[in-house]
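The complex appears here minus one protein chain, its other protein chains still in place.
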Amino acid sequence: MSDWFWIIPFFPLAGFLVLGLVGRRLPVAAVSLTACGSVALSFVTALFSWQALLRQPDEARFFSQRLFTWIAAGNFQADFSFGLNPLSMVMVLVITGVGLLIHIYSTGYMHGDPGYPRFFAYLNLFLFAMLTLVMAENYLLLFVGWEGVGLCSYLLIGFWFEKPAAASAGKKAFLVNRIGDAAFLLGLFLLFYQFGTLDFRGIEHALHSEPLHFPVETGQIGTLTLTALLLFVGAVGKSAQIPLYVWLPDAMEGPTPVSALIHAATMVTAGIYLVVRSSALFTRAPLAMETVAVVGMLTAVFAATIGLVQRDIKRVLAYSTVSQLGYMFAAVGVGAFVGGMFHLVTHAFFKALLFLGAGSVIHGLHGEQDLFHMGNLRKQMPRTFAVMLVGMLAIAGVPGLSGFFSKDEILWKLFSSGHTWLWIAGLAGAAMTAFYTARLILLAFGSRPHGEEAHGHAAHESPAVMVVPLVILALLSIAAGWIGLPAWLGTNHLEEFLSPALAVHAEGAHGAGSHSTEIAAAALSSGIALLGIGAALLFYFYRRLDPDALAGRFPFLYRLLRNKYWVDELYRGVFVQPCLWISRRVFWLYWDQEVIDGLVNGTGRILAGAGNILRRLQSGSVRDYAAWLCAGALTVLLYLLIV
Amino acid sequence: MNDSILYWALLPEILAGAGGIFIVLLTPFLRGSRDRGSRLIPGLTLLILLGAMVALFTVARDLPQSPMKELSFSGDTFSLSFRFLLLLICAVISLAARPFLEREEIFRGEFYALLLFIYLGMALLSGSQDLLSTFVGLEVLSIGCYILLGLKRSDLRANEAAWKYFLLGSISSAFFLYGIAMVFGATGSTRYADLFALMGSHSDKQATLLLNCGLALIFVGLAFKLALVPFHSWAADVYEGAPSLIVAFFSTAPKVAAMAALMRFFNFHFPRMHYSAGHFAGWIAVASMTLGNLAAISQQNVKRMLAYSSIAHAGYMILAIFIDNETADTTLFIYLLAYSMMNLGAFLILSLLSGKGDLCVSLHDLSGLAERRPGLAALLSLFLLSLTGIPLTGGFTAKFYLFGSALKNGLVGLVIIAVLNSAVSAYYYLRPVVHMYMKPLPESPSPAEVPPVPIGFALAIGTAALAILWLGILPSFWLEFAEKVNLALK
Amino acid sequence: MTVPIIYYLGLSALLFALGSVGLLLKRNLLVQFMCVELMLNAANLAFVAFSQGRADGSVIVFIVMAVAAAEAGVGLALVVVLFRNRNSLDSEDFRLMKG
Amino acid sequence: MEFILFLIFSFICIAAVLNMLFQKESVYCALSLVVCMASLACLYLLLQAPFAAAIQIIIYAGAVMVLFLFVIMLLDPRSDSGSGRPRRMLFLATVLGISLFAALAVFLSRSQSFLNSGHPKPAAGQIGAVEVGLALFHRYLIPLEAVGILILMATLGAVLLAKKKI
Partner (left out) sequence: MKIPYLLALLTYLPAAGGILVLLVNGAQEKVIRWFAFLLSAAVFVLSLLLVASYPLPAAGYVLEETLGWLQVPQLGITHHMGVDGVNLFLVLLTTFLTPIAILSSFTAVHRKVQSYYALLLFLETGMLGVFLALDLVLFYLFWEVTLVPMYLLIGIWGGERRIYAAVKFILYTMVGSLLMLVAILYLHLQTGTGSFDLLRIAGQLSSGAAALTRTQELWLFLAFFVAFAIKVPLFPFHTWLPDAHVEAPTAGSILLAGVLLKMGAYGILRFCLPLFPHASTAFAPLISLLAVIGIIYGALVALVQTDMKKLIAYSSVSHLGFVVLGIFSFSLQGLQGASYQMLNHGISTGALFLIVGILYERRHTRRIEEFGGIARSMPHYAAATLIIALSSIGLPGLNGFVGEFLILLGSFAKNSALTAVAVTGVFFSAAYLLWMYQRVYFGPLTRDENRQLADLDRREWACLIPLILMAVWMGIYSQPFLQRMEGASRNILHPIQSNQLVAREASPDFRPAASPKPAAGESRIAPEPRSFPHE
């Protein structure tokens, strides 16, 4: 079974081709069957390949299968070859697993939509692209997957293309990603000119076998650091970090399963996968690692603050995703590659759960997304409430659930690797995360304050086909924590599985203190989480403190957060408008029309003018002509005399 | 003994002269029967011209090589090729003459006699070895042209054109004559042989000075015929005023003869003149090219535009006198062949389009012609493209060969100016094409219905178009022809 | 002592120049034409002066006169036609074609 | 003695030409041209070219100028009403004339020594009809024939152009 692993991406591709070409003619059931079937098949193959991979001895734990040479010019060579190593195995499992659940959920959610086959065709294409991304053997094929997922997110965000907002959100997502991809391309060139190849194993082997040729560039921006930074910019674009995150909140215009699959579980994590996959490169560029960590933590805190005041349920979750991704980058930045991956896995489960839960709420309320219009759904949608509660507790980091273990590991690694400032910011972020998720649950499901009428009565519980995946995800959110227990609790299976594939970050020496400090840190982080939840209860359940009053006291701060720090307007004002103005006024109308065309038509007019003057010389009277003739003869004679 | 050589060498000219006289005698008798007469005379003229061509080649073959020193005419092959070209042009004109003249009601038997006499004058001009016979040849040509221009007595514009051409023509003959006087003074005789001897010898500083002044004045006389810049002012008015068929003849044949005579003085056979013909001829070439092209841009009347374009082409032609290697004659022959055929074709079509009364064809009259008369429009476009020098037409081969040889002599500057000028010329040559093909048919004044093309015109335009395409696509035949004729000379 | 021919040539040059001046000055067609005839005569004088006793000069003069006569014939015919159509001999009236 | 005669005749000739230029009536211009022709004929005599003088008088003064007078009488045009653009054309004409004469004069003066010495002294005496006839029919045969054709064309042209109705 091990040598058939490369079939995994081709199942969804087949699904896409079938649905794309003949989807319109198939009955609804056949469509959903092919869609979910193809994902299920690849999930099963993934499981078998995982088993085969486990049987491999530690040092040779990878498969590789070259299909054909894609581009070869001179000494540049890029093959179309798939491969599996522990890192990509984890990603494949998460993608196919969560993907399958979301496919099943979508058959319910998208029921009755005219573009039903088109939706599943795009979803399958997305899975194919994501699997290509993670299973690629060289950076170029990864780039194919990279842009492929960008395309699918464009198509799926703009799925309801009649809505102008959806269409422009899709375009915005693609373009912002494209900025990151441009930097990514430059990184690829630098890589090629340093290593002569773009294959992962080729580069890793080069880095290991010739340490003197590729020294660790501490303190100065060498080519290695520059390459790492360029790759990181690409990751920032894809995983919506500080400068290029603006597209994720707008991406919520797409259907909710899309947000769950693409903008929570899989696509946005591609950035982290890229950094972790090129860990060998990053470990040689400490400066790059520092920037990753700082940018990550900055995004985490920044996004969390905005999340506090959002009214739309999906916007809250979107900013929470940005924040959690920040955490993952912070972890990777300080060298805790395994910690980052662990949080990635757990986050995929509980964030997908929260999104799908929100989806069923919206489905129940027939499209209502504003939190302040919801209320006491607890009774109408008890099952959704239960799973959402589990999701909330997990993300808040309540001890025992998966969120606690993965977030705590990150916080511990931050603390142990000496980045105290980052650790403190991490704690603040954790508190805010707890607060806004609790706020979400309380506003949506809690009882409305006396004044406002509630729409609750019209809501109905979602059908089984939507609830079953939710329940599975809830279970996963609870159980996922156990695969990466911290040292003082048990063995970290994930670490054992991943360690051969990752480079050891020399600097991040293991835990400064003993187990006791680790436990104390864990206790502190869980306390912070409970504190956050309590605050939310105070605001929205017991209504001791009035949120509007608080907002009244700090009007500027509230408006700042409410308008998302006016970042969108800033980008529009600084980049988009001037660029359009310059290209219209200066380039097109002035340079093309006036200067060059002016020049061309000018010469035309000058020649015609000269022609007119010459024409007027023909006065028509014979005597003038005779004068011309004699003058001509005279000049010839004089010329002879003089020359 | 030498008389017999004389007669053989001049056989084509004798034929033409005798034919002319015979026609002059014949026309009064045929006055009565209008239709039969109008068929017989043109046919006779054509026969004479073709006979002359045959005579030309039979004579050329067995001619003893030494041009007759003491006689004032040489049948050398340089003049053979040019006389063949002149005969070709006269034949084409005689083909198209009858329908045109009848339409303009100036049909006379004498027209054909004049045509033959003018051919005789031109042949004399291009083949003479004696200054006096060159002068007489020039005069025969000029007076013939004055009469042709004056034929259309009723049309004011034609009369004015004839008078202008007459007065300016006689002034230029006066200059020409004074030039001959100077040369006669310097060399003591009018024969070319003595002239060339003196030129080569650089013996007497002062004699050559006098000689230079003479040659300069002779250049002025011939330049007038070619309409080069300082002496071009007559061209535009005469081309516009005169009947277009006569202009067709007028813009090609005299130029070929004048160019042949010019080549004899300034280039042919003898070491480079030490006096600076190169300079002022170079300046005149540049001036005529640029003025010709620039003035043509803003012309609305197609005939006036073609007048300025022929001034420009005269400018290109003059470059040939700088080529001092053996290809000079073949280059000039090819260029003149292409130029005359293009111009002939263009003016013949214009004379068809101008309809009864020969009113001037403006660009506006041409619009939408492609719909009404696709055949004529295509042919006129072919000629205009050839005048521009688009490949696969005779114009391109001519320009390519000329510029190639000119570059061989290091005239890089002149060639670049010439090339830029032909780029500018593309604009106004293509404007009629734009009007014919791209402008819609004007509804309001429905254009004069062009009568069906008479056979004579069709044949004439056909030969011109055939020559252009043949020269463009398979030039090797004509190149061989020119070289074979000239090699015989060397 | 015979007169050096340079004087004759000087005279012919003067006549030639005066001929061309007259041409430009006079408005009457006929007079313009006469000036041209004068220029031809100047050339004749130069020929005779240069030939100095050889036959060539006279022969050339003879032929040039024949040519001038022929030219006069045709020229006057043209003048008659012009006068018949426009009954004016002023060259300024004949400016139909310009530009 | 010869020099004085030359001076007289050339003075008459120049006076006649100047008179022609400034006369208003075209008849007087024609007459003054006849006077000029006559004085030229005398100059030819001075240059021992009696044949040239004779044909000058017969053809030019006699035939051509008479033809002019006929045409002038026939058309009796109104007197020349002065040159239209007096200032500009007058100035231009004089400048051109003077500089043309100056250029030719310079050419002649520079080659003066060659002109005076270079020519062989005239062997025979007067150039009579015999010498001209011989040269005409031997050396200049072709131009002669061409002139014949030329004159035929001229008469033909004159008839075509000027005859009232053909």
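We call the chains A, B, C and D, going by the order they appear; numbering starts again at 1 in every chain.
Criterion: contacts are C-beta pairs under 8 Å (C-beta built on N, C-alpha and C of every residue); 3 or more make two chains touch, one makes a residue touch a chain.
Treat the numbers as computed from the prediction; the structure is a model and nothing was measured.
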In the full complex, displayed partners of the excluded chain: A, B
Residue of A:Leu26, A:Leu93 or A:Val144 touching the missing chain in the full complex: A:Val144
Per the touch definition above, residue among A:Phe120, A:Phe174 or A:Tyr245 touching the missing chain: A:Phe174
Touching residue (missing chain; options A:Thr34, A:Ser81 or A:Ser462): A:Ser81
Chain not shown, touching residues in chain A: 2-3, 5, 56-57, 60, 62-66, 68-77, 79-81, 83, 137-138, 140, 143-144, 146-148, 151, 154, 158, 161-162, 164, 166-168, 170-171, 174-175, 178-179, 181-182, 185-186, 189-190, 192-197, 199, 201-203, 205-206, 209-210, 213, 579-580, 582-584, 587-588, 591-592, 596-597, 600
Chain B residues touching the omitted chain (full complex): 385, 390-392, 396, 400-401, 403-404, 407-408, 412, 415-416, 419-420, 422-423, 426-427, 430, 434, 437-439, 474-476, 479-480, 483
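As a convention for this text, only the chains that are shown with their structure count from here on.
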Where chain A and chain B overlap in contact partners, by chain label: C, D
Taking each chain's C-alpha mean as its centre, the one farthest from chain D: A
Distance-to-centre winner among chains (Cα means, whole assembly as reference): B
Intercentroid distance (Cα basis), chain C paired with chain A, Å: 99
Distance between chain centroids, defined by C-alpha means - chain C, chain D (Å): 6
Computed distance of Cα centres, chain D from chain A, in Å: 105
Contacts with two or more other chains, residues of chain D listed in rising order: 89, 92-93, 96, 100, 104, 107-108, 112, 115, 119, 139-140, 143, 147, 150, 153-154, 157, 161
Junction residues of chain B, two or more chains touched: 132, 135-136, 139, 143, 146-147, 150, 153, 163-164, 167, 171, 182, 185, 188, 213, 236-237
List of chain B residues in touch with chain A within their complex: 163-164, 167-168, 171-172, 175, 212-213, 216-217, 219-220, 223-224, 229-231, 233-234, 236-237, 275-276, 279-280, 291, 294-299, 424, 427
In the complex with chain A, residue positions of chain D that touch it: 89, 92-93, 96, 99-100, 103-104, 106-107
Residue numbers on chain A that touch chain D, as the complex places them: 623, 627, 630-631, 633-634, 637-638, 641
